[in-house]
Every structure is written in C-alpha cells, then in structure tokens.
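Omission of a single protein chain aside, the complex is shown with its protein chains in their original locations.
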Amino acid sequence: MNKNNTLHLNKINMKPWLFLTPVFIMFSLFVFWPLLYTFYLSFFDWNMVSPTKTFVGIDNYISVLTNPTTYKIFLNTLFFIGILLLINLVVPYIFAFVLHLILNRLKGFYKTAIFLPAFISLVVGSILFTWILNPISGPIAEIAGWFGIQLPIWSQTEGLVIVVISLITSWKVFGYNFIMLYASISGISEEIIEAARLDGVPLHRIFLDIILPVSSSAGVYILIMTIVQGLQFVYTPISVITQGGPNYASSNLIYQSYNEGFILYRTGHSAALSIMTLLVFAILLLIEFKFVERGVHYEN
Amino acid sequence: MRTNSFLGILWHTIFILTVFILIFPIIFALGTSFKPLQEVYNNVLNIIPIAPTFDNYIGLFERLPMIQITMNTFTIATVVTIMKMLISFLAAYAFVYFDFKGKKFIYFIFIASIFIPFTVTMIPNYLIMSSWGLADSIFGVILPQISDAIGILLINQTMRSIPFSLIESARIDNISHSRIMIDIILPLIRPQLMSTGIWFFVNSWNEFVWPSLMLKSVDSYTLPLALQMFISAEGGTDLSVAMAVSIVTMIIPLLLYLVFQKYIIGTFTASGIK
Partner (left out) sequence: MKASMKLVSLLLLILLLAACGNSEASSDDTQNGEKTVVDYWHVNAETQGGQTVEELVKEFNESQDEIIVEPRYNSGMYQGLMQNLQAEAAAGNAPALVQIGWSYREYFSNNFHFIEPQEIIKNISEDEGYLEEKFLPNVLALAENNDGSQVGLPYSLSTPILYLNMDILNEAGVSPEDLTSWEAVKEAAKTISESTDNYGLYIAEAADNWNVQQLIESNDAAIINDGKAAFANEQGFEAYQLYADMITEDKSALHIGSDEGTQAFVTGDVGIAHLTIAQRKNISDNAAFEVSGVPSPAFDGEQLKVPAGGSLLAITTDDEEKQQAAWEFTKFLYEADSIAAWTEGTGYLPPTVDAVDNNDELKALMDEDTMMLSAYHQLENLVPWAPFPGGSGLQAEQLLIDMRDKILAGAPIEETMKATQEEINNLLQ
C-alpha cells in the first residue's frame, strides 16, 4: 500500500513547508547567511573595526597556504583526530562490547558513571585537569614523586600536549560515544552471538566478525561525530590552558581560525582558514551520508 | 552467561579504574571548594580538607551577583531548549510524515550544517547580533544557539519509532495535524523528548565559547563565564573559589542527570543508530 511511510496527498501540500518554516528562518539567519558572509569576508583584508574593507582577492588563501605554520597546524589537526578516535572510538567500542557480553553485574552503575562527565562543562574540566595534571605541584606529580618519577612538562612538549588535551576533551566525550555504541551493540540479535559462542568462536573474533559489521552504521556515525565535534570541543581546553602554544604546538585548524579572528583581528585570514576547514569537513560529510543514511535504508 | 571469571575480574577492574578516573575530578573539585587557598597549595593530596570552610562559597556569593548569573544561565538554557524542541519537532514531523519535492535535498542541507565548524559562523553572527543591539543581552546568546541541526536529527529518529499505522488511521479519520502531534505523538515519545530536552538544556547551560563572545558585563554573565573570572594571569588562579564556582555550575546539570538518568540513558540506548 503505502510504501514509503508518508501521508501522500494528491494536491500540493503546504503543510510540510509550514512546519519547516521556523527551522528555515533560524538556519538561514544564523547558519547559511553567515556561511556565505564568511566566504565573502575571506577575500578582504579587515580588522573588524575600521569602516573600510580592502579587497585582496585570493591573497588570504595564498597567505594561508604558503605559511609553514599552516602545515604544522594541519598536521596537528590530523594528530588530534587520530588520538581522539583512538580514545573515543576504539576504546568505547571495546568497552561497549565488554559491557554487553562479558560483564554481568553493575551494568547500570557503569553506564551512569561513565556518561556523567558529559553533563559537566568542559571549562570546569579544563581547569580541574590543569591543576590535577600539574607536572610540578599537582596531586599526580606528588604521587609520582613517591616512585621517583618526574612527570614531563606536557604543556610545553610538542606532541604530548596534544595527547593530554585530547585526553581532557575525551573525559567529556567518551561517555556519549560509549552509550551510543552500547546501544547499537545491545541491539544485535542474541541468537547470532549465542550461536557463535556455542560454536566456540573466541570473543575477539565475535567482535571483529559479527559486532563490528552489524553495528557499523553506529560506528561510522560516532567516527564522524568524534572528528567534527571533537575538534570543536578541544577548542575549550586549548583556550583555557595553552592558547595554542607553545609555538602552535597545540593549535589546530579550528583554534587557529578563532585566534586569527578574535585575537589577532585578521578577519580575512580567519575567514579563509574557516572555509578551508569547512572543505575538509565537507568531505567527511559525504562519507557519512553515504554510509549512515544508506545503512538506515538497508535496515528497513 | 557463563563468563570466564578471570576475564570478568579483569574487566571489572578496568571498568572500576575508568570510572574512578572519570569521577575523581568531580570529587576533587568538591573537596577543594571547601579548602582555604593556602591548603590547596600546601595540602595537595588530601581530598578532605583539614580545615574545611564555607568561605569560598560565601565570598563568591558576596562578590559576584551569583543569583543573577545563575538566573541568566537558567533563562538562556530554558529558552534555547524550548525553542529548539519546538522547531525541531515541527521540522521532524514534516520530514517523517510527508513526501515533497526536494525533501532529501533539504534534509541533507540541514544535516550538513552540523559539519560547519563554529568558526565559520561566529564572526557574522557576532556582527549580526551587535547590529541588532543584542550584544550584551541574553537574546544575543540565545538566538544563534537555536539553529542546531542535531535537534532535527534526534527527534527525527525518535519519531520514526512510532508505528506508522497509528498516524495513518488518524489521518484517515481526518484528525488535524496539531491534534496528531499533541494527542498522539507527544504522549508516545514523552520520555525521549524529555531526555532530549535535558540534553539540550545541559549543553546550553555549559556552553562557553559563544556566550564569552557576546556577554561582556558581569551582570549578564553565565556560570561558565563567571568561572573564568577567577583565573588571572596577574594575580594567580584562586583555585579554591574557582572550584566553588565549578560546583555551583555543576549542580543543576548533575541533578537533572541523576534524577532522570534512567530515562536519559534509556532514550539514548534505545534510539541508537539503527
């Protein structure tokens, strides 16, 4: 009868458009128009204050692309993504699997406790962890001192600073990813897993050959979300703790764009960087739409 | 089932450790907020203060208009949540129950907006709000926050879980759309909507970047902004008061979470991406 679940009416229906009007207005005002305006600004030299903007064509883009710092920042961004995915995709996946299949008790407690930091401001988290992880005078440093271990000064160490900032961000992000992956895994039919177990299939094979493929749409969703939202989340600890330093070691595309825009007041540069970041994300978007939305139809 | 008990113990240990790492900072914040600053520096490991004091909280409420700040945070979060729920609900209804030209495309555009980093929209939004005279006001903070496509995504998923036949028969009986929304759909997905609402509320409550751009006078601050007042390069971070602010900031979201956690976790667990 009605194949695609719609209230198909014969005449042109104004109703859906009516319902969509509020979102249209809000999004046009605060998302789509700003997007176009930023694109426009990327061709100008402006400091947000003076009444005149100087048209410079693609100079800003060239300046960004020829600046060696840009490549450092781009590599940092990739490094951030890598660490974030490791901590917030791989680990929660395994944890969700374990919670579903190996652990029998305290399930509710674990879920509640792990999801809890998601409800706390990351500003609070950043300040807390800066003190807790203070390599000279913080609590961890003191305990390490008992064992004669001296903590590296992570806020001044290239590479390590990105790891620590990612860890702080993950404190908040881990819970949501964990719950979502758990949701997907616990929805997998019991019989298949039972059958595999009775056949003596080892757990890690069950994970790789059954769980992963079947929950893949959730996996890809979390993958994409972690990259897109994670990179924006790390902005907060960077802003609170290192301000992109030392010497751009902890800066990424998003932070640098903000830095150019609201700290150095180079509006055109900031806009150009933002647009380029957008392109990178756009590619990720295409992947998401192919996998997840297709996955949805596949299930149906 | 019959799990290898060694594996069980191993994983329980790992989980307990993880929980400890995640929860410890909160307990630490609580303890520190009751310590005088001197103790914070010199008594680093004790979670329980040797000389507990309410001074940090009292001083905080005396020096800053904390009630006003909390009200600002609350008002912003409430308005944002309600507006987001409303427009997302309407939009989701249109996407789930109607077919129209360009639907796929439009849906795609909205979902695509999730991928737009905030740096792309922040400058123009800032300029728009300033030119509308909303620079230091809660409306300046509220309006752009409403355009969040995640709302459409979440409510979309939730609505799809309702058996279509229910809606179909209602339409056949010629029940109006508003009645369908309020009398049929709403009651069925109330727990999910509540959970989504709480999620929006807490996210807005904890939001820092956008309010920090918009709100400049202390009277209009939100709680996360009040927090960064206590971190000063010149005078040193007053960690004990900063922790007091942190705790005040945490209370409402944590309360909401702990009271409604069954619903919240249930909703997120059930929705999943199927």
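First chain written, first letter: the chains are A and B, and each begins at residue 1.
Heads up, the rule we're going with is that contacts are C-beta pairs under 8 Å (C-beta built on N, C-alpha and C of every residue); 3 or more make two chains touch, one makes a residue touch a chain.
Bear in mind the structure is a predicted one, so any value in this text is a computation, not a measurement.
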Selected from B:162, B:188, B:229 or B:270 as touching the chain missing from the view: B:229
Which residue of B:125, B:206 or B:220 touches the chain not shown here: B:220
Which residue of A:121, A:155, A:169 or A:236 touches the chain not shown here: A:155
Listed residues A:76, A:121 or A:134, member touching the removed chain: A:134
Absent-chain interface as seen on subunit A, which is shown: 47-49, 130-131, 134-137, 153, 155-156, 158, 241-243, 245-248, 262-266
Interface residues of subunit B (partner: the chain not displayed): 37-38, 40-42, 44, 63-64, 68, 71-72, 75, 78-79, 82-83, 86, 126-127, 130-131, 135, 137-139, 142, 176, 178-179, 181-183, 212, 216-220, 225, 228-238, 241
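Rule of thumb we're sticking to: only the chains that are shown with their structure count from here on.
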Distance between the centres, which are taken as Cα means, of subunit B and subunit A, whole angstrom: 16
Contact footprint of subunit B on subunit A as seen in their complex: 2, 4-8, 13, 15-17, 19-20, 22-23, 26-27, 29-35, 37-38, 41, 48, 95, 98-99, 101-104, 106, 109-117, 119-125, 127-129, 131-132, 137-139, 142-143, 171, 174-176, 179-180, 182-184, 186-187, 197, 203, 217-218, 221, 228, 231-232, 235-236, 239-240, 253-254, 257-258, 261-262, 267, 270-271, 273-275, 277-278, 281-282, 284-285, 289, 292, 295-296, 299
Touch list for subunit B against partner subunit A, complex: 1, 3, 7-8, 11-12, 15, 18-19, 21-23, 25-26, 28-29, 41, 44-45, 86-88, 90-91, 93-100, 103, 106, 108, 110-125, 128, 143-144, 146-147, 149, 152, 164, 167-168, 171, 177, 202, 205-206, 208-209, 213, 223-224, 227-228, 231, 237, 239, 242-243, 246, 249-250, 253-254, 256-258, 261, 264-265, 268-274
